Structures are given as C-alpha cells and as structure tokens.
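Partial view: only certain chains, each at its native spot in the assembly.
Order as written gives the chain letters A and B; numbering starts at 1 within each chain.
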Amino acid sequence: MTAASPVLLALDLLGTFAFALNGALTALRVARLDVVGVVTLGVITALGGGIIRDVLLDVPPVTFNDWRYLAVAAAGGLIAFVSGRGLDRLSAPITVLDAAGLSLFAVTGAGRALELGLGPAQAVVLGAVTGVGGGTLRDVLVRQVPSVLSSGLYAVPALVGATATVVATALDAEGPGTAAGAAALCFLIRMVGVRYDLHAPLPSRAPGPDEEGRD
Amino acid sequence: MTAASPVLLALDLLGTFAFALNGALTALRVARLDVVGVVTLGVITALGGGIIRDVLLDVPPVTFNDWRYLAVAAAGGLIAFVSGRGLDRLSAPITVLDAAGLSLFAVTGAGRALELGLGPAQAVVLGAVTGVGGGTLRDVLVRQVPSVLSSGLYAVPALVGATATVVATALDAEGPGTAAGAAALCFLIRMVGVRYDLHAPLPSRAPGPDEEGRD
C-alpha cells in the first residue's frame, strides 16, 4: 500500500470524524437505538466511503491497516451518542457534518486515486464515490432514499471538489492549502444548495409511478 | 488484468448501455429526481454487476481501468433522462432493457470467469451474479424488493445463459455467434416468464408474516 501523504491523512481523519458524528446522530434521530447501534451506524458511515474507494482500487482497505481510522470513527460515534441526546434538533448539525465529510472525502479520495496512478477522469469519479459512499450505506441501512439520488446538489459539489483537486495536482499546486480550498469549495456549494433548495435540471414532467409491476 | 476478448468487450458494453437506460428510466419512474440522480442510478445499475463480479474475482474492477464503461454508462443515463420524460409508460422499456442487460451480463460474466481460469460451476454462478448484480443494487437504492428475490424467472434465465456459455466453451465452440445465442436464450426465457407470469415452484402455503419480532 502506498503511504498516504500527511495532508491527505489529516483531512481523511477529519472527514472520518465528521461522518462518524453524522451517522451516529442520524441513528439517534431515525430510531431508538442503543449505544452499540448508534456507534455502529457512525462507524459504517465514517468508514464506508473509504472502504468502497479501496475496494474499487483493489488495494487493502486502509481501515484495516491503520487503526487510527477505526479509533477516530468509534470515538466520533461515542461522542455523538453522549452529546446528541441533549440536542433538541438534530437536523442542522447532521446536514453540516454530512457536507463536511462529503467535501473532505471527495478531496482525499481524488488525491488517493492520483497517488495510486489513476488517470484524471477516474480520480474525479473515485473522489465523488468516496464522498457519497458512506452516506449512501448509512441511508440504505436506515431505509432512506440515499441523498445522492434524492437530494439537490449532492453529487455535484463532490464532483467539483474532486475536479479541483485533480486540476491543482496537474498544475503542481497540490498542498495543504489547495486541498483545504477544494474541500471548502465543495462544502460551500453543498450548503448553498441546501439553503436555497437548488438542484440540477428536473425532468419536464414527472411520469407518475405507473401501477404495473416492474416485471 | 487479463485483456478481455473483443467479443466479450462488445457484449459487455452493450449490456452496460442497456442497464444504464434501464436504471435511469427506473429513476424517472420511481421518484422525481434531478438529472444527476437519474444518471447516477443509471451508472450504478450499469456498472454494479461488473464491479461485484470483479470484486468476487479479486481483480481491479474493469470500470476503473477502461474509461469506455463509464462513458457508455453515463451516456445511457443522459439519453434516458432526455428521452424518458417524453414516454407515457415506462414499464415496457424498463422490463425489456433489464432483460437485455441481464442476458448480456450473464454471458460476459461467465466468459470473464472462464478467461481468468475459474472452474465451470463457479463461472456459472459468477455469470448469474454479474447479470443480477446491477439490478439488485438499483432496487436496494430505490427501496424495492430486488427482482432476483421477488420476480418470477429472473435468476433462472441468467443461470441458463451462463451455463450455455460454459458448455459452449468446454466444447470449443465459443465465439460471437455462440455468445449471442446464449444471451438470446436467456432473454427469451426471461421475457416468456414475464409475459406468462411464470415462476419456479412456490411454497405449498405461505406462512403469514407472524407478528413476533425477529429477535
């Protein structure tokens, strides 16, 4: 396994922490789970994107080679369990933490793909997959339609953040500042999208779900 | 990675295109998604079967080594988004495209497994998994019971198509015509099953879902 650069590692652990808090708070909101269930959903949300990324890269998932990911994810889940039950409304922190994880993972996923020698288009796609992967597993497990399908501007900011990372690397301008900037750009687009309920073009009319069976 | 034969590649890209159209039309029918959500579901449906196949083979998913798959999948999703909203009824094309993808992937999945040196039984299973994999991911993401569980004659034609491929290869009769024939056989069985609502034997009586919790 290629050793990740310190910048990627730091941003990756930060994203892991944000998604662990997010997943655990989602568990608190969606169902009355015990502490193990809450922490489990936090850990899956936190590690899911990176695991999908590494499976697609066909390298050993970094989670099982670097204990820090698991420790950060479990700590985030526990902290959310303890603090979350005191919060009156969980929607706002859940949304912000999800956007933070999305942004950080889009950047680190693209960066890791480049480190492993993938081409620019593949790095962009893999960055976006890393960003949306953990949240998609989370949504499937709690039986919600995944944000990446239902939610305005979710994949788009991830693609933008990953593209910014790839372009910066092509220009030899990669570094902590660039990575943080790319993540901030993704975060901003996502939060503006949430605030103003923006979305990509819709179909001109929604065909009603017709009642015939699918098969 | 073993280079795929030109025949396998062509059929594989055709199956990718069929499933991309199918997934995107499903997205249009099931929910009012924006263009990104529609294309995303198309791409996941199109690439899902091959990714699961390559993960089970423990080789790098071909999707990320060959940009043509991603391009074909994205193009299919976009075409379906543009054309699908003009369609009055989506059920028929969705069913036909799903059967086409199922058939093509059952054949190419079995062929790829044989190319990589797996035994005949494993190649049959892997062909069927490739055929049903993308549609299963699609159904989980839009919260439907997967076709492979609920739908009459879905896994069976995939197993038949994969078996025909394995037998033809054992008889040294593989080639474009044989592959197309095996896919056509699978497609025919599936469509006959849909038309006449055929299914494998049912339990003699359906035990009602009893109300006790599962645990």
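The rule is simple: a contact is a pair of C-beta atoms (placed from the backbone, for glycine too) under 8 Å apart; a residue touches a chain by one contact, two chains touch by 3 or more.
Just so it is clear, the model here is predicted, and its values are computed rather than measured.
Visitor: Could you tell me how many identical protein chains the full complex contains, when just 2 are shown?
Guide: If we count every copy in the full complex rather than just the 2 shown, we get 3.
Here is the rule we go by: only the chains that are shown with their structure count from here on.
Visitor: Within their complex, state which residues of subunit B touch subunit A.
Guide: 26-38, 40-41, 51, 55, 58-61, 63-64, 67, 70, 81, 84-85, 87-91, 94-95, 98, 140-144, 147, 150-152, 154, 194
Visitor: Where on subunit A is subunit B touching in the complex?
Guide: Listed in rising order, the residues are 55-58, 118-119, 121-122, 125-126, 136, 140, 143, 145-146, 148-150, 152, 154-156, 199-207, 209-210, 212-215.
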